[in-house]
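One structure below.
Of the protein chains in this complex, one is absent; all others appear in place.
For clarity, chains are labelled A, B and C in written order, and residue numbers in each chain start from 1.
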Amino acid sequence: MTPSPTAAGVFALPLASTADIAAGTSWLRFRPPPDTACEPGQFFMLSTVAPSPVAYLGRPFSIGDVRDGEWFFMLRALGRGTAWLRTLELGTMMRLVGPLGVGFARDESKVHRMIAGGIGLAPFLFLARRLRTEQPEAAIELYYGERDARSHIELTADEKELFDTVERFTDDGSLGIAGSVVDGLENRWAEPEVAWYGCGPQPMLRAAAAKLEEHDVDSAQFAFEERMACGFGVCQACIVPNRYPPPRYHLLCTEGPVLEIGKVAW
Amino acid sequence: MTPSPTAAGVFALPLASTADIAAGTSWLRFRPPPDTACEPGQFFMLSTVAPSPVAYLGRPFSIGDVRDGEWFFMLRALGRGTAWLRTLELGTMMRLVGPLGVGFARDESKVHRMIAGGIGLAPFLFLARRLRTEQPEAAIELYYGERDARSHIELTADEKELFDTVERFTDDGSLGIAGSVVDGLENRWAEPEVAWYGCGPQPMLRAAAAKLEEHDVDSAQFAFEERMACGFGVCQACIVPNRYPPPRYHLLCTEGPVLEIGKVAW
Amino acid sequence: MSSARLTATCGPITFQNPVLAASGTFGYGSEFEHFFPVASLGGFVTKTLFVEPRDGNPAPRVAETSTGMINSIGLANVGWEAFVKEKVPDLKATVGAAKMLVNIAGNSPDEYRAIAARVEGDRERIGCAGIEVNVSCPNVKEGGTNIGCDRDQFQAAVRGVRQETSLPIFVKLSPNVTDVVPFAGCAMDEGAEGVSLINTLYGMQIDVEKRRPVLGTGSGGLSGPAILPVGVYWTYKVRAAFPDLPILGIGGIATWRDALQYLLAGAQAIQVGTAAFVNPLACVEIIAGLERYCSQRETTITELSGAAHREGRLAEPATWTG
Partner (left out) sequence: MSSARLTATCGPITFQNPVLAASGTFGYGSEFEHFFPVASLGGFVTKTLFVEPRDGNPAPRVAETSTGMINSIGLANVGWEAFVKEKVPDLKATVGAAKMLVNIAGNSPDEYRAIAARVEGDRERIGCAGIEVNVSCPNVKEGGTNIGCDRDQFQAAVRGVRQETSLPIFVKLSPNVTDVVPFAGCAMDEGAEGVSLINTLYGMQIDVEKRRPVLGTGSGGLSGPAILPVGVYWTYKVRAAFPDLPILGIGGIATWRDALQYLLAGAQAIQVGTAAFVNPLACVEIIAGLERYCSQRETTITELSGAAHREGRLAEPATWTG
C-alpha cells in the first residue's frame, strides 16, 4: 500500500489532554472532526490560534497515533518552541495544519523492522497499528534507543501489543541494552524479507544507512527532519540534498518527510 | 496628608483571582509580599512575565483597592491589550511594576467628592477607604456615570459603606439618573469645603474643570491618562501640556497621574 | 466572489478584492487549494522566475525571529521554460478570477530584459495580468551589489523590462536603502505602472550554542509582523510623494487591521506573505475582515486607500525620533 497524500486542512481544535511519558516528553491529544484520514509518517504543523510570543511559526510533528478517531502527537521539548508547547493549558485553541507530506509505503513483507532514535519513536506506534490490521501475519519489530532511562518512553501494554519484538537500548546502559540501536542490530542487517523503517537523529540515520548499504539492502524508508516554515511546499525551506540531481534538493515537506534512503545525498 | 511617592519595585506574582463586575470589566487580585505600601491614585504597569504576543509593553492600571494586604485592579477591556489581559488564566505569572506616580493628596475637608466616568471609578474605592480611616468625620461622596446599565459596576455592600452618598448616572437612563455626571451635579459645584477628585474620559474631565472654574473652585485633583511605555519617567511618552510653561509638558507618570487641574493646559 | 466594495483598482489592473498572495510564499498556487479556493483572492504573484532554473541556497534556509523570520531561500525556482510547461496549466486553473502577476528577476540588467522578453512572448499562454519586477538581487557581474539598492542598476533593470513588454509592470522595492521614495520615482519615470513594497529587510540570527549564524548563507531577509511598521511607513511616504502611483503594500500583514493600515497609508491593494505559512487561511480572514469593515462603515477600498493623508493632520512624517 503506497500512501497517496491525503487532503490537508486547517483545524482549530482545543488541546484535549496532555500526558507526560518521559523526561520532557508528552502526548498531546485532539478530537478532530470525523473522517479526517491520516497516514503513518505524515505530519501536522502545530501552532496556537492566538499568535505566540515564543514561536511565531508552526512546528512540525508526526502524527503519533490515531485511536477512536482522536489524534495523538508525541512531543519532546528540545528547544524554545517545543518547551513552550509543552506548557500549554488544556483547552488552548491550537491550529493544526495537515495531514501533510507523504508517509510510509506499506508493502507486503514478512518482517517490518523499525529503528527509532529518541523522539524518532513518534511515527512508529501509528505505523505499527496500521500494519497490524493490514498485514496480520507479518512480524513487527521495534528497535528503540535513547540516551538514558529518564528519556526512555515506556510503552503501555496496549502499545507493546502492536509489536512482536521490542528491543530497547540506552547509551549509558541505564535501561535495556547498553549502546546504540545501530550497534545492537549487528547481525540482523542482512536478514531477508525485511521492510526497514527509520526515524531519529541524523547521525543515527546516517550510520544505519551505511550499514544497510554495506549489506546490499537497497530499500529503506527513513523519516527525515529539516527546518520548516510552511510545511506544505510553498516556502522552499525544507531541503534535503538529492543523491541524483537534478533537482539538487528534495523538498522534504511534500516529497517526504519519508524518503527512500537511496534518494538522499548524505 | 500629601502622599510622597513610595518606592517602586518589580513584582512577579501569579494572578490570584479574577471576578467579573460589569460588561467587559473585572477585578484582578494579587497577593504581594507584606509591607508594600500603595497610595490611592498610584498605579502599576502590568504585563505577563512570559513575553506577550498581543501586548509587548506593560499597561498602566490604578491601584483599585487594597484589602487584607492584597492588591485589586479594576480592569476594563477597551482595546487589544486590555481584552487580552482579561482572558488570562488564574496563576499566570504577571509582572507588576509599581506603585508608580503620585496619588491623591488627602487634605482635611468636610466633604470629599469624587466624580468618576466609566472605568474612571477605578481609583476611588481605595481613596474612599483611606479617607474613611483618616477623616472619619468627613462626608465621602461618589458621582459615577456610565454609558448604560450593562457597563455599570455594581458596588458590593462593603464598598457602598465607604461612601456617604453614591449617585449613579447613565447616558441612556437605563440605570440611575439619565444624563452625565457633570450635568447631574448642576447646583453643587459652588458648595464650600469640598475636596474634588475626578477620573474619567478626557471630555468629561474637561467639562468638569470648566464647571469648577466657572464657580471659582481653584483646586481639584484629577487623575489623567496618557499612553505610557515605561511608567516610571524614563521614556518621555506620557506628556500632558503644562498650563504655565516652562517646561512645556508635565510627565504624567512621575508628576501625576493625579494633577491639580490648574496645572494642565486643556 | 467579493462584494463590489472590495474592488481594488491599481492603475490598469482591477482586482476583485485588495488581497494578493505575495511572491515566494504561495508556491505555484495548487498548494493552497486544499485550504481555500485561490481564485477567491484579489491576485496571485508567482515565485520569482529567472530564465534559467536556480537551486537556491544551502540549508538551513529559515530561522524564526521575534514575530517574524529570516529566509535565505536564494530565489530557488524552476526557470522560465519549466514554469510555462509544467506549472502554468495548473496555475491558470487555480488562479481563476484572481489576477496573476508574474514575478521576475535576473542577475544583471540584461537578464531582466531577457526574462521580460520571455514573459512578453508567452503572455497569451500564461494569461497573466502583469509583471512584478523583483529587484532584490545582487548583480553577480558587478560583484554582488544589490540591484534594488543601486539607482543606476535599478533604472537599467526597469528600463530593460519596460522596453520588452507592454504588460503592466509593478516594481517591487527593497527597504534596504536610505530612501525608498526616489526608487519609486525612478520606477514611475521609467514607465512602470506601479510599485510593490516592501521586500524583506536584511537580518541575521546567531546560534549561541554553535556560535555561528543559523542560516547556511549567514544572513537572510526579515519578514513577518515584526516589519509591519516599516512597510506602512514607506507606503505612506511613497504615496505622499507620488499620489497617483499605484502601490501594492507588503510586509508583516497578518490581519485585516494590518491590511487596512497599508490601505489607509496609501496602498491600493496588499500582499500577504509569511502570515500564510502560520495560518494558511490568513488571506481569507483578511478579505472577510475588510468586507465587514467596509459594509459596517458604508465605505469602499477605493475610498479608504490613502485616507490617512486626507486628515491633513501631519505635514511630513518626523525625521526626529528618540
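Throughout what follows, contacts are C-beta pairs under 8 Å (C-beta built on N, C-alpha and C of every residue); 3 or more make two chains touch, one makes a residue touch a chain.
In this text the structure is predicted, and so the values were computed from the model without any measurement.
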Displayed chains contacted by the hidden chain, counting the whole assembly: B, C
Touching the absent chain when the full complex is considered, from C:A59, C:A187, C:L201 or C:C283: C:L201
Only one of C:P37, C:G144, C:G191 or C:P243 touches the unshown chain, namely C:G144
Please give every residue of chain B in contact with the chain that is not shown. 7-10, 47, 51, 53, 55-58, 81, 95, 97, 226-237, 239-240, 246-249, 254
Please identify, in ascending order, the residues of chain C that touch the omitted chain? 23-24, 48, 57, 65-68, 70-75, 134, 136-138, 144-146, 149, 176-179, 199-206, 208, 210-213, 215, 217-222, 225-230, 232-234, 236, 252, 257, 260-261, 264-265, 293, 304, 307-308, 311, 313-314, 316-322
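Heads up, the rule we're going with is that only the chains that are shown with their structure count from here on.
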Point out which chain occupies the most central position, where each centre is the mean of Cα atoms. C
What's the chain with its C-alpha centre farthest out from chain C? B
Using the average of all C-alpha atoms in each chain as its centre, how far is it in Å between chain B and chain C? 47
Could you give the separation in Å between the centres of chain A and chain C, each centre being the mean of its C-alpha atoms? 36
Chain C residues counted as touching two or more neighbouring chains: 67
Hey, what residues on chain B touch two or more of the other chains? 53
